[in-house]
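Supplied in C-alpha cells, the structure appears directly below.
A protein chain is absent from this complex, but the other protein chains hold their places.
To keep things simple, chains are lettered A, B and C as they appear, and every chain counts its residues starting from 1.
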Amino acid sequence: MAGNSIGSIFRLTTFGESHGIAIGGIIDGCPSGVSININDVQTELNRRKPGQSKITTQRKEGDFIELLSGVFEGETTGTPIGFLIRNSDAKSKDYDHLKEVFRPSHADKTYHDKYGVRDHRGGGRSSARETACRVVAGAIARQVLSSLGVKIWAYVSSVGEISVSKNYKELDSKTIDNSIVRCPDSSVADKMIDLIESVRTDGDSIGGVITCIVQNTPIGLGEPVFDKLHADLAKAMMGINAVKGFEYGSGFSSTTMRGSEHNDLLNVNRTMTNHAGGILGGISNGEDINMRIAFKPVATIMRSQDTLDDKGNKVVIKGKGRHDPCVVPRAVPIVEAMALLTILDHYLRNKSSRIQ
Amino acid sequence: MAGNSIGSIFRLTTFGESHGIAIGGIIDGCPSGVSININDVQTELNRRKPGQSKITTQRKEGDFIELLSGVFEGETTGTPIGFLIRNSDAKSKDYDHLKEVFRPSHADKTYHDKYGVRDHRGGGRSSARETACRVVAGAIARQVLSSLGVKIWAYVSSVGEISVSKNYKELDSKTIDNSIVRCPDSSVADKMIDLIESVRTDGDSIGGVITCIVQNTPIGLGEPVFDKLHADLAKAMMGINAVKGFEYGSGFSSTTMRGSEHNDLLNVNRTMTNHAGGILGGISNGEDINMRIAFKPVATIMRSQDTLDDKGNKVVIKGKGRHDPCVVPRAVPIVEAMALLTILDHYLRNKSSRIQ
Amino acid sequence: MAGNSIGSIFRLTTFGESHGIAIGGIIDGCPSGVSININDVQTELNRRKPGQSKITTQRKEGDFIELLSGVFEGETTGTPIGFLIRNSDAKSKDYDHLKEVFRPSHADKTYHDKYGVRDHRGGGRSSARETACRVVAGAIARQVLSSLGVKIWAYVSSVGEISVSKNYKELDSKTIDNSIVRCPDSSVADKMIDLIESVRTDGDSIGGVITCIVQNTPIGLGEPVFDKLHADLAKAMMGINAVKGFEYGSGFSSTTMRGSEHNDLLNVNRTMTNHAGGILGGISNGEDINMRIAFKPVATIMRSQDTLDDKGNKVVIKGKGRHDPCVVPRAVPIVEAMALLTILDHYLRNKSSRIQ
Partner (left out) sequence: MAGNSIGSIFRLTTFGESHGIAIGGIIDGCPSGVSININDVQTELNRRKPGQSKITTQRKEGDFIELLSGVFEGETTGTPIGFLIRNSDAKSKDYDHLKEVFRPSHADKTYHDKYGVRDHRGGGRSSARETACRVVAGAIARQVLSSLGVKIWAYVSSVGEISVSKNYKELDSKTIDNSIVRCPDSSVADKMIDLIESVRTDGDSIGGVITCIVQNTPIGLGEPVFDKLHADLAKAMMGINAVKGFEYGSGFSSTTMRGSEHNDLLNVNRTMTNHAGGILGGISNGEDINMRIAFKPVATIMRSQDTLDDKGNKVVIKGKGRHDPCVVPRAVPIVEAMALLTILDHYLRNKSSRIQ
C-alpha cells in the first residue's frame, strides 16, 4: 500500500535512505531448492555501483551485500531472504545546504508536501541509491530464471541524439560491459562516451534510452486483464528513477502502421515477425520480449538554478556533490533487475493457471 | 493474483466474456456518502459502445448498466457496488469458424496455450468488450473526484501519421465529442476521419495515440518507490487492449534533452515549465499530468491472412464479423476511466500518509 | 482493503444487500480445466437457504444461482466466474420501523457510525444473506478439491447445553442432512430440535457450535509465519456472522495439558495421536484438520427490548420479521464453504513453494 513492495508471489520490499545507516530489503516468496551464488549477486551489484568509471558519479560505495536469512548451506529454503547494504561513504554534509531548499525537478518538494518531514540528505528515500536493493533481488531472480533457461539483458540504445541503429539481434550481449557506457555497438558507444564527457564538462546532464530483451520466456506468462505481462513490465520500469516512457514490441511506431503490415502471421512454431514484442493479449507467446525505456536527463546539474526554499522564498541553488551526467549506463543492471523480478513473479503466478 | 482486479483501496474486479450472458464487475472501497447519478454513468458508457458512428464497429449493444448494490437512495453506502451489462447482440455464429483457428496478432493462441480451454466467441475474455466495465467504474470514480475538483479528459491526438500539433492547453475539452473521432482540433479531426474511412475501405486498420490530461490533482498522490503515480498510470493504460506504449510529461523526447533545458524551475506557487508532467519522484506536484498512450492497428482486418489451427496446420483466415478500423475514438472513454480509477485510488491511499 | 474479498489466488469478492436487487460475486483465480456441475452448486445453496425446515426462518428465497461467466461448455476457462442470486422475497416494509432505530447487538449502529449512511432493510450488507455467495464459491471450490481427493464436512456439535459427546470419527458424514438440525448423532439431534423449538416458542434464540473436518488434506499447505493454515481458517470462520470463537485440534483444552501428554509421537506414516489437529507450524501434515466454531445466539428475538434511535432517544423495539431461533443448522454449509475456500487457496499458494 505504501509502495515499497513489488511482485505478488516473488515479492521484494525495500527500505533505506541514501545517507542513513543502511539500505536493504526482504525477498519473500522465493521458491526453495535454488542454489544461490552470492558472488554473482555481488558482481551484479558492482555493475550498478557509483564510481565505476569516469562517466559516473565519483561517490564511492563499497556496496557490499550481506545476506541475512533464507539461504542455508547455499540453497534457498523458501523462507524470506533478508539483505543489507551499509552506506559507507555518506558525505551528508554535502547536503546541509539543501535542508531547507527544494532542488528543481527533484522530489524534495513533493516529499515535503506529502509527508511534512523528510530526510533531505542526498535525496533520502527518493535517491536512486534505493535501486541497489532491486539489483540484489534481480540477481537472485536471475539465478532462479537461469535454471529455467530464461535470459534477460539490457543495453544503452541511445544517449541524447546518438543511438544504435542495429536491431538487437545483430548485437552481442556479452560485449555490453566492454564499454563503460554499456552499449554493445562499439563505434556508437565511443560517440556516446564523448557526448557524456562533453555534457559533464558543461556541468549539465543528458537523457537516453535503454533497450531490454527477454529471451526464452516460457509461454503463458501474464494475467489478463489488468496484470498483462507488459503492463507489469511497464509499471516495473516506470518505477525506476528518471524514467519518462515505456514501449514494447512495435511501440509508438505502431501508431502509424496498418494492421495488414503490423500483424504477425503464424508459422509452424512461431510468428514470422514480432511486432507484438513477445506478448499477445497480455500473455507471453514465447517470442523475444523487447522493450525500450526512456530516461530523462538527471535533474542535478553543476549550474546555478532558481528555486524556492521551504518558506517559499526564491533562492539560487548551485550544484554540489557527486552526480552522474547521464544515468543510463548505471541504469542497465537496474532495468535488467526490474525485468527479472517481473518475469519470475509471473512465472510463479502462472503455476496456478491450470488445475493440472 | 489472476489479474482481474485493479486498485488497492478503490478496487475494481471485472468478469465476463464478449459473447457470454453478461459482463460486469464489483467496485470495492468506494467511500460512503457520494451522490451517484446513474444517468451520467450510462452516458459515459454510451461513449464507448459499439455502433455509435460510421467509423466504429456496427455491432449494436444496448450496453445498459444495472447497478445491483452499494448505492442506497442515490448515495454510496461504503459497501461494494455490483453492476451488470447484459450481452444482447452476441452473434456467436459469426465466430464458429474461429473455434479451432488462431487469428494472427490476437490472443487466441496465448489463451489456448495458457489455459488449455477458451471461449473462442468474439475473443471471449480477451475482447475489448470487457473495458465497458472499466468505463462504468471510471464514471463512478469521476463523480467522486469531481466533488474534489479533479478534472480528467482525453482525446485522440493522432491517427496514423495525422496528428494534432497544438498543445493540449490550446484545446477545448468540451469540443472533444463534437467529432466522431474525438479530436478537439476540428480540421485535424476531419483528416483523421478521412483516413479511417479510407483504411476501412481497404479492409485494413490503423493505429493512433490518445492524450490524457489530469487537472487539479491534489498534491501528494503517489507512493514511492514502486507505486509511483506515473507507474500505476502506466500499468493502468498498458492494460488496455492494443496499447503498445506510454509516456508522460516530456516522455521519450526527454531522452535528447539536457538537464539545464529539462529542469522545471520553481516559482512561487508552481513550476515555470512542466516537463515533469505533474509528477516528481512519483508524487503529484499539482501541475497538470499529461500522458500519451500508443495504440497499435487492431489485428482484425477484412483480408485473408495465413495462420494456424489448433492442430498446427496452416490455414487461411478471412476477416468476418464487425470490427473497428481504428480503435482510438472509442478508446477515449476507456483511457479516461483508467486515469480516473488510478487517481482516485491514490487519493484514498494518500489518506494514510500522515498521522494527522 | 474494504474487506469484501477473501483468498490470495482463489479469491472471492462478494456484493449485495439483503433487500437490494441481487447479491452475487466474482471468483477470480479458479484454475482452468475443472468440470463444473451447476446442479451441485444449487444443491449446496439449497442447504443454506431460508425456509427449509420448521426450525429456520420462514423467509422464502428461491436462491437461484446464475453463473454469468468463466465456465464454457461445462469447464472452467481460468477467467473470472461471475454469479448472481436475485432477491425475490424481499419484504422491505417489514423493516420500515428500523430505519431510524438501532437494534441491540446488531450491526445497525456500527454501520451508521462508520459510514454515515446505511441500507437498513433487513440489515443491508450486514445480513447473513451475503453468505449465500460464499456457499456458491465454496461449492465450486469443492468440485476442484474433490478432484484432488480432499473431503470437507461440518455438523452441529452443540446447541445450547446439548452437545455431541462422540468423536467425529464415530460419526457418519452422510447422515448429517438426515436431521433438520444437521447433527449426525440422531438421538442428540432430536434433543437439539426440541430445544430450538422451545426457544422459538419463547420468542428467544440460542447459540451453538459447529465442528468442521478436513480430510485427505495435501501435506505442505499453509504459509508461515503470518498466513499459517489455521490462522487463515480462523479468519475465514470468524468472518461468518455471529461467530465468537474458534479452536482447532486440542484447542482451549490444550491449555491444561502437559507437553508429555499433548505431543503427537511420530509413527511410520503418520502421528499416533492428533492433538495438533492436522497442522504443525502452520503447515498441514496430512492428518485430519478438525475445528470448532462458536456461534452466539442471534440478536433478533421476538421480544421487546430497550434501545436507541439515530437521534439518541430511548425507544422500545419489538421483534418483527422472519428469523432463525438458532443459526447453526443453516450455518453448516457456510462453515464448509469457508473451509473449502481456504484450503483451495492454500493448495494453489503452495504450488510456488518449490522451484520444481
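By definition in this document, a contact is a pair of C-beta atoms (placed from the backbone, for glycine too) under 8 Å apart; a residue touches a chain by one contact, two chains touch by 3 or more.
Bear in mind the structure is a predicted one, so any value in this text is a computation, not a measurement.
Remark: the omitted chain is touched by one listed residue; of A:T13, A:S179, A:N241 or A:N285 this is A:T13.
Listed residues C:L45, C:V199, C:I213 or C:V332: the one in touch with the omitted chain is C:V199. Seen across the whole complex, the unshown chain contacts chain A at 1-5, 8-9, 11, 13-17, 20-26, 28-29, 32-33, 66-70, 72-73, 75-82, 84, 114-119, 124-125.
For chain C, the list of residues touching the undisplayed chain reads 1-6, 8-9, 14, 102, 104-107, 109-111, 113-116, 125-126, 130, 158, 160-161, 199, 202, 204-209, 219-220, 222-228, 230-232, 234-236, 238-239, 241, 244-252, 254-268, 271, 275-277, 279-285, 294-301, 303, 305-308, 312, 314, 349-350, 352-354. Listed for chain B, the residues touching the missing chain in the whole complex are 1, 9, 29, 31-34, 78-79, 144, 147, 224, 348, 351-356.
We take it that only the chains that are shown with their structure count from here on.
Centroid distances built from C-alpha atoms place C farthest away from chain B. Note: centroid distance chain A to chain B, computed from Cα atoms, is 26 Å. Our note on geometry: chain B versus chain C, Cα centroid distance of 39 Å, whole angstroms. Centre to centre, using the average C-alpha position, chain A and chain C are separated by 46 Å.
With touch defined as above, residues shared between interfaces to two or more other chains in chain A number as follows: 1, 9, 224, 352-354.
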